[in-house]
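So that we are looking at the same thing, I have put the structure below in structure tokens.
Heads up, one of the protein chains got dropped from this complex, but the rest are sitting where they should.
Read from first to last, the chains carry the letters A, B and C; within each, the first residue is number 1.
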Amino acid sequence: MADKLMFASDYQEGAHENIIRRLIDTNLISTSGYGTDEICASARDKIRKACNCPDAQVEFLVGGTQTNATVIASVLRPYEGVIAVDSGHINVHEAGAIEYTGHKVIALPGTNGKLTASVIEDYIHSYEIDENRDHTVKPGMVYISQTTEYGTIYSKSELTEISHICRQHKIPLYLDGARLAYALACPENDLTLADLAELCDVFYIGGTKCGALFGEAVIVPDSNLIPHFFTMIKQHGALLAKGRLLGIQFDELFTNDLYLEIGQDAITYAKEITESLRAKGYQLFIDSPSNQVFFVIENDAMKKLSLQVEYSYIEKYDDNHSVIRFATSWATTSESVQALISIL
Amino acid sequence: MADKLMFASDYQEGAHENIIRRLIDTNLISTSGYGTDEICASARDKIRKACNCPDAQVEFLVGGTQTNATVIASVLRPYEGVIAVDSGHINVHEAGAIEYTGHKVIALPGTNGKLTASVIEDYIHSYEIDENRDHTVKPGMVYISQTTEYGTIYSKSELTEISHICRQHKIPLYLDGARLAYALACPENDLTLADLAELCDVFYIGGTKCGALFGEAVIVPDSNLIPHFFTMIKQHGALLAKGRLLGIQFDELFTNDLYLEIGQDAITYAKEITESLRAKGYQLFIDSPSNQVFFVIENDAMKKLSLQVEYSYIEKYDDNHSVIRFATSWATTSESVQALISIL
Amino acid sequence: MADKLMFASDYQEGAHENIIRRLIDTNLISTSGYGTDEICASARDKIRKACNCPDAQVEFLVGGTQTNATVIASVLRPYEGVIAVDSGHINVHEAGAIEYTGHKVIALPGTNGKLTASVIEDYIHSYEIDENRDHTVKPGMVYISQTTEYGTIYSKSELTEISHICRQHKIPLYLDGARLAYALACPENDLTLADLAELCDVFYIGGTKCGALFGEAVIVPDSNLIPHFFTMIKQHGALLAKGRLLGIQFDELFTNDLYLEIGQDAITYAKEITESLRAKGYQLFIDSPSNQVFFVIENDAMKKLSLQVEYSYIEKYDDNHSVIRFATSWATTSESVQALISIL
Partner (left out) sequence: MADKLMFASDYQEGAHENIIRRLIDTNLISTSGYGTDEICASARDKIRKACNCPDAQVEFLVGGTQTNATVIASVLRPYEGVIAVDSGHINVHEAGAIEYTGHKVIALPGTNGKLTASVIEDYIHSYEIDENRDHTVKPGMVYISQTTEYGTIYSKSELTEISHICRQHKIPLYLDGARLAYALACPENDLTLADLAELCDVFYIGGTKCGALFGEAVIVPDSNLIPHFFTMIKQHGALLAKGRLLGIQFDELFTNDLYLEIGQDAITYAKEITESLRAKGYQLFIDSPSNQVFFVIENDAMKKLSLQVEYSYIEKYDDNHSVIRFATSWATTSESVQALISIL
């Protein structure tokens, strides 16, 4: 462990110190299970306040793929599928978890990892005018993520447009916020949690990659959207017996705006790495404003790098080059970033 | 919190102090994700050793329902169902999670919450001689739990008989060990972990109810039984990103035989409560040797009790009486037990 | 073929001569597919009229198991299951087709193969008062069949009571009419098609066993109950390309009340066989008023019988006796019945 510089992902360490402290402090307190305890109640209230959405339903689940499958399967009817960008997590990296629930992922082409309102609208329109639409999967949800798989972020105007299209066609919009803290910490970001609660029909605030040990908080602004959501969570094996562990973590993340700040260092460090890559003549694969840095590297250089640094291999670029990714996180240190830069 | 005496379940507190200490110590160490780290490797080795099963596949999942659904759906073919006792957890308290994966739970009548070899054999026999069996669900697995939903335990001879029937008919036997630590701590118990590894085709060692924050360790003695089990775990949303959290917990539980000892106080306290109930003239609903105490209480007395004690309501007994349950755990204190006894 | 007397089932022959004639007459006419043709339209109208239900949605599917799975999966939400009598077709003879769609069959004990209103009400009540109901499958539909698997029939007062319970709890009632023509032809029957349309939320009029080559007509009195039912039918592989074949058959069955008469001979013959069995001292297993005759036979006698007659083996009665079934049908001839009686 830790012989190498670890930049492979943003889930390599434990949790923010506040969370660890709270775990210790509450360890022997007895509470009821399944999220019915007072700590969860407090966390829910803080999240509702942060989202400016006092009536929202807030449920805590354990991980991202689990949350996506549970939410999507709870909202869709059997004849419906979910629209996602072709590079979307649910389309490529969830081992078919969505299809396992019986629903098609309708993959549409992206722009910098993002869906555009016009691509969505064109697809829905083509469905609606298709004479054979009764023989095809009805688009029943739009899935996007903030940040995207390529670290890009939706602007308020982009999200507003998408939300508008969805509401026009009565299709719920779902935003996967596995890396939401990093989006919120980008200087380029102009979307608040309250905006998300206004523009999305469901979204989740990611804990696992954003300072928690684990955990994702699902926000349903209109609490009538998903009947029997608790039972659906149970059915998906996503109900934590000691639900308070999720309450503890989100209660801490939403104390003193910790969630809004926790991604800031990661952004600063990612920009440092990006600048350094640029300065050293590396070609960026995509211009990401958040905590993921994608770039092109010559294969021999990659091999050498791998002896000292853990990174993520993304894809072949050409016969002699590959695309790799560094990810920074709330736990990244200045020292490791300087060490990385000096190696590059 | 904790205004009342809490005897409703065995998942009301955090984790054993060794686990908390290890979480603190490892918090900022960087490791790879998804259980590929060295702590998980160490925990796997310790479990293999404790089970005397050096080639077993060991996978860590988060919770019980999730583990049951993932294991059962990974072993069964679509035309198969899983045999369980009618009071079994998968049949009544998992919100249809097994059926959600497409498989029938074939519920058979129990004796003190247990399946007997002869009930299983009769069912399989009736299937095999049924001329219409091609129109029915093939029994493809037998599910039991240790302890059962009623706190009873299988003896070595009972489990051996069941295992024998299963192997004769090439039907894998799966044991749900959500409360295994409490079974192992019963003086009446004569089954070791090594016995389970020999007699079962899959089983899990429960963490959530047995001193961990969460987590269940699945043991597959013949590692060829479930191809692509890792992907199945991912597909079920059961793959923890920071897998090391599971490794940490099981590594501690399997250091210095902690898992074998952690249930002992709970058993002692449960027996104290049982004796006290008997002495005070309460009727036991079932004679459980483990950490759950089921008894009959007059409804008005129950109402009064509920002001001071959290318990589990089980079912109506007659018009004036109900069955309720107390559960002790690794975290139960002598003081709370004495307080409970004095209230009864 | 036909060396033996064939009393094993009611789907051993082709179709009523009117249907065959219509197939010949229409064979080379060109129509649009998938049930959008004029013959289907005509059949739908006739059925709506026969059910006194001018706004009903009427859809034609191919077979019974298919129809049950499609209807049930279209009505239930994922957290719901379907109540059925333990001997119900969906619980025992559909190879787990309902569970395959993700839903539990909640099997309740029967009386002469029938569910009673009080058994249903007790179950729903126990669900509603269960403190852990959020961890269990919600009853979301009641399934019954007319006739039942044991050939018994619901009376108007029995069905009215069940319907009342269902509506009180907002649980749709679904009636499987695979053998409905035989129920309608029983002298004991007091339920009309119009009654079914009034008391049930969905039901199907069986064709396969009642004079058609194949086909079941699903009636949904409130056409808003199942949104996108057509797409659900397609998704279940239950949409016949040449849908007109179903239209042709039901158009004939609902011309000049053929469906109401087609089961009459079968009932007459079944009663003859029953009387003869009684007279010869056989023990009836159940007193069925419709076209199935269940009785107890000594095993050696059964073996001898099997050389001359095809019957259905039902179950072991005791070590020396078995329960077997004869079924008559619209195609049964007086000669074969006399031959059977003389053999018995």
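Quick note on the criterion: contacts are C-beta pairs under 8 Å (C-beta built on N, C-alpha and C of every residue); 3 or more make two chains touch, one makes a residue touch a chain.
Just so you know, these numbers come straight off a predicted model, no measurement behind them.
J.: Sort through C:213, C:266, C:297 or C:323 and give me the one touching the missing partner chain.
T.: Here the residue in touch with the unshown chain is C:213.
J.: In the whole complex, not just what's shown, which of A:103, A:179, A:209 or A:271 touches the removed chain?
T.: Of all options in A:103, A:179, A:209 or A:271, contact with the hidden chain holds for A:103.
J.: Specify the residue from the set B:114, B:179, B:209 or B:234 that touches the hidden chain.
T.: B:234
J.: Just one of C:56, C:238, C:305 or C:323 touches the chain that is missing; which is it?
T.: Of the candidates C:56, C:238, C:305 or C:323, C:238 is in touch with the missing chain.
J.: Where does chain C touch the missing chain, residue by residue?
T.: 1-2, 6, 8-9, 11-15, 17, 20, 23-24, 26-33, 37-38, 62-70, 94-97, 100, 208-209, 213-214, 231-232, 234-242, 245, 310, 331
J.: So that we can see where the missing chain sits, which residues of chain A does it touch?
T.: 78-79, 81, 92-96, 99-105, 107, 131-132, 134-137, 313
J.: Tell me which stretches of chain B touch the chain missing from the display.
T.: 73-74, 77-79, 102, 134-136, 138, 227-228, 230-232, 234-235
The definition used in the following text is that only the chains that are shown with their structure count from here on.
J.: Please tell me whether the contact surfaces of chain B and chain C are same or different in residue numbering, using the over-half criterion.
T.: Same-residue interface.
J.: Name the chain with the Cα centroid closest to the overall protein Cα centroid.
T.: Chain nearest the centroid of all protein C-alpha atoms: B.
J.: Report, in whole Å, the distance between the mean C-alpha point of chain A and the mean C-alpha point of chain B.
T.: 33
J.: Cα centroid separation between chain B and chain C, in whole Å?
T.: From the centre of chain B to the centre of chain C is 41 Å.
J.: Touching two or more other chains, which residues of chain C qualify?
T.: Answer for chain C, listing residues that touch two or more other chains: 78-79, 102, 134-135.
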